[in-house]
Every structure is written in C-alpha cells, then in structure tokens.
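Removed from the display is one protein chain of the complex; every other protein chain stays in position.
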Amino acid sequence: MNEYIAHAGAADQLRVWHPFVSPLDPCPPIAEKTFIIPPNVTMPWQPPGLPQFSPYEALKLGTLWPAYYSPYETTPK
Amino acid sequence: MWIYEKKLQYPVKVSKCDPYMAKLLLEQYGGADGELAAALRYLNQRYTIPDKVIGLLTDIGTEEFAHLEMIATMVYKLTKDATPEQLRAAGLGDHYANHDKALFYQNASGVPWTATYIQAKGDPIADLYEDIAAEEKARATYQWLIDMTDDVDLQDGLKFLREREVIHSLRFREAVEILKESHGVKKVF
C-alpha cells in the first residue's frame, strides 16, 4: 500500500512547466521544471473517516492519513 | 507550563560524516522559516487568537519544539566528531571561531535569529495566513535540503519533517474555515 500511495501521490501532486528558453542563456537549458501541489491545497478541509496508515507506516511517512501524504523525491532540476 | 519528554518525536539517523550539511540544516534551526521561528510564532499568537483556535496553536507550537530538537540532533551528530580542519573545509571556520561546536540560533549563512522573522498582528486572518505561508515556506526549505544530501537516512528524517509541514498547513487552513463559520452555522460531523 505504501509504495502504491507513494507513486500515485507523486504523480498527482506534480505540476510541470516549461520556462522560456533564450538562445542567449549561458547555461544548457532545463526544458522542464516542476513544482508540487500538496494535498492540503486540493483538500483544505479533512473529511472524517479517512483510511489510516498503521502506526508504524504513519510514523515513517509523517502522517496518519494516506490522502494527505505528499511524497518528495530529489529530482534533477 | 511545559513537560519535557526524554525522547525524539522521530528516530533521527545520520549515516554520512558531512559537516557542510550541518551548516545548511541551520536554516531550519535559526532561520526565518525554521522550527524556532515556527514554535515562537504560534505560541505567541495564542494569547490573542479566538478561543476556538488556541488549542491548535498550542499543539502545533509544541510539536515545533520537537522538530527543533530533531534538527539539533542532526546538526549535533554531523559535527560531533569533526576536527577543526574539517569544520573549516565545510565553511564552518567562522562558526568554530565564535562557538566551537555549540549550536547557535542562526541560519545557514550565519545570520542570527531575530524576532522580525515572526509576526503577531492580533487579527486572526492575518495571523493564520502568516502561519499557512510559514508552513509552506518550511516545506519548500525541507525540499531543498533533501536535494542537498545523498544520505538516505538523513533524507528520511527530513522527509518526515517536510510532511509535518503539510499537515500543519492543513490544520491552519481548517482553522480559517472554522473562523469563517463562527457566526453560528458550523460544520457538523
């Protein structure tokens, strides 16, 4: 469940944008940039009765509720 | 009053000797969006916020001190056995000259903590929106800190702290909703 949530959440919360690229930019362009919309933005009021992680999973991930888990993995920017 | 509990909120583990990372982590120790600022901001706003939100500010403010202790633990472990030479190489020579290995409430650039980092306007919406912004800024800082290390154990602790920011922000957003409805109609669950 843990892994599933991690991957589903990561994709759902990621937003991609493409900055303007100038031929005069000094560094090789990074064509794609991303940022995260955490679940507190899309669901700013927690509905009651949400499914819960086990206590050990909750401690490991930093929240009791899978719906509010926001994974972060280092990505080259 | 407060009672201290002799345990960390989360088991902090650091596996790589990397004093430079200790310097960067100070951003969350004594920085503008760090844990000290967070704890003091919320606990100070409590006195004038509407009664319905006092419990939340008290609890989140208290949890921030547990996070401050986690950051301190990371910094302590990363510098504990470093030689003055290693500290110099990590850009901590100026820190060593003033503090040896003592922790100090300053940010990653060595700027001391200041009360100007935090606000208390006495207006509940102004204060809660500041709190939401503070949580999002702290979340972003944890992201950039995670990017700056390849120690998976250290990343693990930082990811926990990042997720806590997400939850705290959620609760402050809910507090705003509660205040919106306090003219009588309330969410019933």
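Going by the order they are written in, the chains are A and B; count residues from 1 in each one.
Criterion: contacts are C-beta pairs under 8 Å (C-beta built on N, C-alpha and C of every residue); 3 or more make two chains touch, one makes a residue touch a chain.
Here is the rule we go by: contacts and distances are computed from a predicted model.
Visitor: According to UniProt, what is the chain that's been left out of this complex called? Choose from "C-type cytochrome biogenesis protein CcmF", "Protein CotJB domain-containing protein", "Peptide/nickel transport system ATP-binding protein" or "Sugar ABC transporter permease".
Guide: Going by its UniProt entry, the chain not pictured is "Protein CotJB domain-containing protein".
Visitor: Which one, B:A72, B:A108 or B:L161, makes contact with the chain that was left out?
Guide: Reading the full complex, the residue touching the unseen chain is B:A72.
Visitor: Pick from B:D59, B:D81 or B:D94: which residue touches the chain that isn't shown?
Guide: From the options B:D59, B:D81 or B:D94, the contact with the absent chain belongs to B:D59.
Visitor: Using the document's contact rule, name the residues of subunit A that touch the chain not shown here.
Guide: Against the missing chain, subunit A presents residues 46, 48-49, 55-56, 58-59, 63-65.
Visitor: Considering the whole complex rather than only what is displayed, give the residues of subunit B touching the chain that is not shown.
Guide: Within subunit B, the residues that touch the unshown chain are 3-12, 55-56, 59-60, 63, 69, 72-73, 76-77, 167-168, 171, 174-175, 178, 188-189.
Everything below uses one rule, namely that only the chains that are shown with their structure count from here on.
Visitor: What is the distance in Å between the mean C-alpha positions of subunit A and subunit B?
Guide: About 20 Å, centre to centre.
Visitor: For subunit A, which residues count as touching subunit B in their complex?
Guide: Residues 36, 38-40, 43-46, 48, 59-63, 68-70, 72, 74, 77 of subunit A touch subunit B in their complex.
Visitor: Spell out the part of subunit B that touches subunit A in their complex, as residue ranges.
Guide: Touch residues, subunit B against subunit A: 10, 136, 139, 142-143, 146-147, 155, 159-164, 166-167, 169-170, 173-174, 177, 187, 189.
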